[in-house]
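Here is the structure we will look at.
Omission of a single protein chain aside, the complex is shown with its protein chains in their original locations.
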Amino acid sequence: MAVVGKSLKEIDPQPPLLEPGHDYNSLTDKISDIVDRQEPPRAWFVAMGIACLGVLILLNSLVYLFYKGVGIWGVNVPVAWGFAIINFVWWIGIGHAGTLISAILLLLRQDWRTSINRFAEAMTLCAVAMAGMFPIIHMGRPWVAYFILPYPNTMALWPNFRSPLCWDVFAISTYMTVSLLFWYTGLVPDFGGMRDRAKGKLGKIGFGIVSLGWRNSARHWFRYETAYVLFAGLSTPLVVSVHSIISFDFSVGVIPGWHTTIFPPYFVAGAVYAGFAMVLLLAIPIRVIYKIEDIITMKHLDNCAKVMLATGLVVFYGYFTEVFFAWYSGNIYEQYMMFGNRWFGPYNYSYWALILCNGFVPQFLWLKSVRQSPMALFIISIIVSIGMWLERYVIVVTSLHRDFLPSSWGTYHGTFWDWATYIGTLGTFLFLFMLFVRFIPMISVFELKHLLHTQQHLEAHAKGDGDAH
Amino acid sequence: MADFEINDPRLKEMQKRFLVVGIVGIVASLGMIAISGTNEFFQGYLLAFLFWNGLALGCMHVLMLHHIVAGGWGFVIQRILEAASRNLWWMPILFLPMMYPLFTGNVHVWPWTNDEFLAGNAVVASKTAYLDENFFVARFILYYACWLGLVYCLNGWSKQLDATNDQKLPVRLRQISSIGMVIYILTVTFAVTDWGMSIEPEWFSTIYPPIHFAGYGLCALVFSILMLALVHKSRPLADVMSMEYFTQLGGLTLGITIAWSYFSFSQFLITWSGNLPEEIGFFLHRTDNSLIVWAVILILFHFAIPLLFLLQRLVKNNLRWLVMMAALIFTMRFVDLTYLIKPSFIGNHNQFPLGLMDIFLFIGIGGVWMSRFFAELAKRPLLPLNDERMPGALDHGLLGTEHTPEGAEHA
Partner (left out) sequence: MHTEPDNEVMHGWMAEFDDPETLLDATQKAFDEGYRKMDAYTPFPIHGLNDALGFRWNMVPTFTLIGGLGGAAAGFGMQAFAMGQHYVYNIGGRPPVSWPMFIPITFECGILCAAFSALISMMVLNGLPQPYHPVFNNERFAERAFRDGFFLCLESKDPRFDEGESKVFLEGLGAKSVTVVEA
């Protein structure tokens, strides 16, 4: 061997994807026991308590909203899109990381998706459920929400298919449905495993029904894997299209600050960015609470952090191009929106806070020591989540509150009920997620075994190779 | 490493042939000036420059991406990408003829350089803080300083790795690539604004630079598929080569094709639906007068056909099919760039965008470019033999001494 000095592995050591010492059996037990053998840890009850409080806040806000109407919120002309749209975009964005992890990383054959894809997808579903609620409650008369669907009716009316708001209906419902199917497809074999180890009648019947009689047949696996990869291939463009369509809600109009062509990819990157922050916010405590640091390792956190850095840079690039082209455009409205309004206007604090949270703070992720510290990652993820919320706040509020005519300028601030609804959805999200963690295997057992098999194979290979030299 | 034999005489042969092609093209285009005038020459020259400069830039971009992710596909094309990126050394010299229309205020190239045009257009006149000839040249120097610095590091360290087998170098290559990616995106944003967007100086679109990133990257990828198909039977590449790498490159090509389509469609949809006077001109200049046919050609051959074919594993697993797809996309890259650049020139709105002059210049600059590329490709082994990240490097005994008796003495 002509190796001069150290090998690459010594210079640049990488943590493993799966800590050594596991076999097929121990993996099965470790993940499944959480659902059907162990008492939930105390932290679960604490989280559930907080979450239930959030659910109550949400229910209260909704009841009052339905009683009084959207007047309880701060929205009014000219800012007719307030918290509801901000929260809608924020939640749907968070959902995107789950699909990205399960779909794109599958297509790219990235092994590190295996340990985190299941709960990331669950996060997607919970987040999309929260997101989907906002446009409906924002309608003013939510009981006729079905008007937005193209259904045969006696008035011979159709929704306006040339409106991005109508595209939203299709995008969000498709996204929710496909995510659910994708998630469920991934769960079927694991439900089979849960069924076969269930002790009680309820578990046997319940898991028996949802496992569809899955029996691990090789022929089934073959079709299953084909379908699963197809799902990934469909979900990848879907997730991009969904957030692009949401960006069209803004960019198809001609409001300065909204009407800009970079919006679709920049929104998608922002969504993935916020989503990975949420994945880290969930993964970091869960791996400690359930003692699964050997399955969700530092390598996973490190990779999530790197994706966050990359997408964060794309988002930052988006802010940068908006500024540069607003200046370059020579268009007074664009220039006023950017500089007179966002930089130095009454809401400039939100713009600069956004730049700080989304632009500068994530630059710490360049440092390996930061990426190796769960605490630092947790804090950065919180800051990024706030930053991404502020981004939507800046886009919605600053662009609307100063119309073309100064006579129609106004201000906007969230009211108590705006905040209560938002906090309520945070709690409800946590509530749904905690239910998932309790009742469904939160890591894909069969994919984990596949990963173990691949790793053993590689190890054997490396060992054999070492002997040969 | 110096005595490593490439043993592929075709590379030298190609170098000579392309040089002849290039000289013929340039001579023909110079002859064409007599017929069609200097305006067409400079327009065609800018188009050809943007294409071949973009290819070199795209190769550098994909090279940096490869150093960051270090997947198997990257190692087999690394030397192709490196050789192409070294062509960037020649590109600033090739740009020099464009200084003539810049400083003579030729309204048919960059209208903002013309004082009369500025006098009649208040919006563009208000942009002269940026659209200024001297500032333009200063930025031009800055771009190439950045790009050539990256080319120098990426190629130099790779060469050093061949020679010394110092495994700190892959880590440094990855680090420079991460930072290089940021530098690349920022500089190319301004560069394409200067060279391409400012041809229609009242128009602006924030997704225009990403359309170029995707286009350049796609062009680089299909170019490397074509070149890999040419050299994949040469050693040491042949020792590790398998169809699997072509399949992966095909998948990547599919991905970037979709990205390009997505960016282009987004720009169209947002501009079309906004229908603002300062923006819509861009599309009005290229959709009337049968020019819409170009858009249809692009939709079919730059999006629909590659999508349908590259989705099939059968196509990606078949070298012949894959090479045909790569050649199609390579051609379409030129068609797309033509459609993006040529109808923007004053006097060219809604005119048939491609003339003989453009083709001669494309071949002329391209011939020289390709000739230099093959000369560069012949200089180094076709694989980064000492990179421990390369899958199969250990398996195939490629690491270290087998091919290099000198290497053993280092150890």
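Per-chain numbering from 1; labels A and B assigned in written order.
Heads up, the rule we're going with is that contacts are C-beta pairs under 8 Å (C-beta built on N, C-alpha and C of every residue); 3 or more make two chains touch, one makes a residue touch a chain.
Predicted model, so just to flag it, every value in this text is computed and none were measured.
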From A:Lys9, A:Arg109, A:Arg141 or A:His220, residue that would touch the chain that is not displayed: A:His220
Residue among A:Gly192, A:Pro362, A:Gly387 or A:Gly414 that touches the chain left out of view: A:Gly192
Option touching the unshown chain, where A:Ile136, A:Leu157 or A:Leu367 are the choices: A:Leu157
From A:Leu108, A:Leu181, A:Leu356 or A:Ile423, residue that would touch the chain that is not displayed: A:Leu181
From B:Phe117, B:Phe268 or B:Phe301, residue that would touch the chain that is not displayed: B:Phe268
Touching residues on subunit A - with respect to the absent chain: 23-25, 28, 150, 156-158, 160-162, 164, 166-167, 170-171, 174, 177-178, 181-182, 185, 189, 192-193, 196-197, 212-227, 230-231, 234, 237-238, 241, 244-245, 248, 446-447, 449-450, 453
Touching residues (missing chain, whole complex) on subunit B: 265, 268-269, 272-273, 275
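Here, only the chains that are shown with their structure count from here on.
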Computed distance of Cα centres, subunit B from subunit A, in Å: 34
Contact footprint of subunit A on subunit B as seen in their complex: 123-124, 126-127, 130, 164-168, 170-171, 178, 182, 185-186, 189, 193, 202, 204-210, 251, 258, 262-263, 266-267, 269-271, 273-274, 276, 278, 386, 388-389, 394-395, 399-401, 404, 407-408, 410-411
Residues of subunit A defined as touching subunit B within the complex: 1-12, 107, 237, 240, 244, 248, 251-254, 259-265, 313, 317, 320-322, 324-325, 327-331, 366, 462, 465, 469
